[in-house]
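Here you go, one structure.
Apart from one protein chain that is not included, each protein chain of the complex appears where it belongs.
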Amino acid sequence: MNFIYELPLSVRDYELDVQGVVNNAVYQNYFEHARHEFLKHIGLNFVELHAKGYDAVVHKIEIQYKKPLLANDEFVVKVAVEQEGALRFVFHQQLVRASDHALTTTAKVTSVFMTNGRPIRPPEEVLAAVKAHQQTD
Amino acid sequence: MNFIYELPLSVRDYELDVQGVVNNAVYQNYFEHARHEFLKHIGLNFVELHAKGYDAVVHKIEIQYKKPLLANDEFVVKVAVEQEGALRFVFHQQLVRASDHALTTTAKVTSVFMTNGRPIRPPEEVLAAVKAHQQTD
Amino acid sequence: MNFIYELPLSVRDYELDVQGVVNNAVYQNYFEHARHEFLKHIGLNFVELHAKGYDAVVHKIEIQYKKPLLANDEFVVKVAVEQEGALRFVFHQQLVRASDHALTTTAKVTSVFMTNGRPIRPPEEVLAAVKAHQQTD
Partner (left out) sequence: MNFIYELPLSVRDYELDVQGVVNNAVYQNYFEHARHEFLKHIGLNFVELHAKGYDAVVHKIEIQYKKPLLANDEFVVKVAVEQEGALRFVFHQQLVRASDHALTTTAKVTSVFMTNGRPIRPPEEVLAAVKAHQQTD
């Protein structure tokens, strides 16, 4: 996988659940935040796209939980992206623990752009930004 | 699919994001909560199992987002479960909107029991409860 | 205090933190949800008001944590409201545990309506609804 973006993060205590590990749902926050930061990195902005009427929407997500994250853990969220057909982007994401470089969690996220509730071809600015970034990295 | 448990819920405003829809991560809360309520329904308890040293852990989750949930939406979370091999339970879950019975979201959740960080055969009380419940429903 | 609305809720396992109690921030979710359900009860809707350009905004909140909520706890959130001056509503809220009627948490929430980032006199429909409800209860 050709990861083109990495976001360093660390576990916050309020993200832990009664088992003393990061709650499963919180990983979706981590993965989403890394995708949105990646978009900013290539000149796009999720909230501004929404204001223009373009909503990037997750169609499907598959997460594999290999090892739990614990209090004080630091980690990196890696992002790769590929276009699938005319309408979809597929993000491949990996969460790697800083202390031992263990791969703790993976995600495959299929997303589409919607306008007024209908899937559309991604906006030109998005296609251009993704393409330009993939060429130069 | 033979759904053996249903939990009625409704959207809370703090679960909405800037797009005006329920944030993707929140569905994991809904699905987890329905699984834990299902466990209580068959006489088991996630938090008590943890206190006894048995942690039910999600190994893999696949979620398909078909339609978004909006403010004020009411819905039902359906739960089916099957054993897979000696070690795993697979939960099949559907989220159905109350107003029009639309299937909005599905999840397939593979879980294992762990003790001291290692996968174990599910505790007898869990196997017995699941088996008894599947026979009588 | 003249409580005019009560919302029954129960603790969800994902709301617990590593101490095995409901995380402090989650109580704000409970209190907010109860206020919004109260508004619906008197014919108002937080999300619709936002769509019309009226945002109910919390100006100040004081929460007293008297007893922790634990896994499986059921409770009621009580709501009282009074107008303060021309611009503010003050909500008084109590969280009462179902098993023993213990008062576990209290909140005093001062809110204002805003339009375009400026405080305004509450919309007539809000004033009318609050007044009508207080008279008839």
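We call the chains A, B and C, going by the order they appear; numbering starts again at 1 in every chain.
Everything below uses one rule, namely that contacts are C-beta pairs under 8 Å (C-beta built on N, C-alpha and C of every residue); 3 or more make two chains touch, one makes a residue touch a chain.
Since this is a predicted model, take the numbers as computed values, not measurements.
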*For the chain that's been dropped from view, list the shown partners it touches.*
A, B, C
*Please pick, from A:16, A:63 or A:112, the residue that touches the omitted chain in the full complex.*
A:16
*So that we can see where the missing chain sits, which residues of subunit A does it touch?*
12-14, 16, 20, 29, 32-33, 36, 40, 45-47, 71-72
*Which subunit C residues touch the hidden chain?*
18-19, 24-26, 28-29, 32, 47, 50, 55, 57-65, 68
*With the missing chain put back, which residues of subunit B would touch it? List them for me.*
13-14, 16-18, 20, 23, 25, 71
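Going forward, only the chains that are shown with their structure count from here on.
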*Count the residue numbers both subunit A and subunit B use at their shared interface, divide by all numbers used there, and answer same if that is over half, different if under half.*
same
*Please flag the chain sitting at the greatest distance from subunit B, going by CA centroids.*
C
*Starting from the mean Cα coordinates of subunit A and subunit B, work out the distance between those two points in Å.*
23
*Quick one: which residues in subunit A touch 2 or more of the other chains?*
18, 25
